[in-house]
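A single protein chain has been omitted from the complex, and every remaining protein chain is retained in its original position.
What follows is chain A.
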Amino acid sequence: MTSIGTGYDLSVSTYSPDGRVFQVEYAQKAVDNSGTAIGLRVKDGVVLAVEKIKHSRLLVPNSNKRIMTAGKHIGVASAGWMSDTRHLVKRVRDEAHNYHSIYKADIPAKIIAERMGMYVQAYTLYSAVRPFGVSTLLACKDKDGPQLYMLEPSGEYVGYRGCAAGKGKQVAKTEIEKLNLEELT
């Protein structure tokens, strides 16, 4: 069922003859097989939710938060490798801090989304690294109101009113589409 690259999938710096970069697609598969993450942009904010799979009863509560913050106005949730998420969130924090130290203002949503998109895309250019195996949901509140962006392993990012990533994304998307997000709080 899964298509195989046969030779064109060994590194991310190789195209296949039909114009695909298999390593990026495999990274997307890693996301599709992990716990679901959902984001909803409503009238007065953004709600992020993640499915937390408790694989052991010995886990310490609150020691492995899957929703992280980067600055007072940015929240991040993700589906995929948690360790990759932590790396990206560190970058979001650095970018937000860096922006603030130059402009003395909070980084706007579309700017942080663009910077993170460029960062993730950079890891799809070189054979020495692998693409990030996460779909990141960036929730940001700036002067234009609350905004939600989803950032994929390819580096592509799109603004959403509602989005989902991970194992249950199809089911989640169907349910989200039924909601009237503009009216909800």
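Here is the rule we use: a residue touches a chain if its C-beta (ideal position, glycine included) is under 8 Å from a C-beta of that chain, and two chains touch if they have at least 3 such contacts; residues count from 1.
The working rule: contacts and distances are computed from a predicted model.
Asks: I notice the complex is incomplete. Of the names "Proteasome subunit beta", "Ubiquitin-like-conjugating enzyme ATG10", "ER membrane protein complex subunit 2" or "Dynein light chain roadblock", which is the UniProt protein name for the chain that's not shown?
Replies: "Proteasome subunit beta"
Asks: Out of A:Leu10, A:Ala105, A:Ala122 or A:Leu184, which is the one that touches the chain we can't see?
Replies: Candidates A:Leu10, A:Ala105, A:Ala122 or A:Leu184; residue touching the omitted chain: A:Ala105.
Asks: Name every residue on chain A in touch with the hidden partner chain.
Replies: Residues in contact with the chain left out: 101-105, 108, 110-111, 114, 143.
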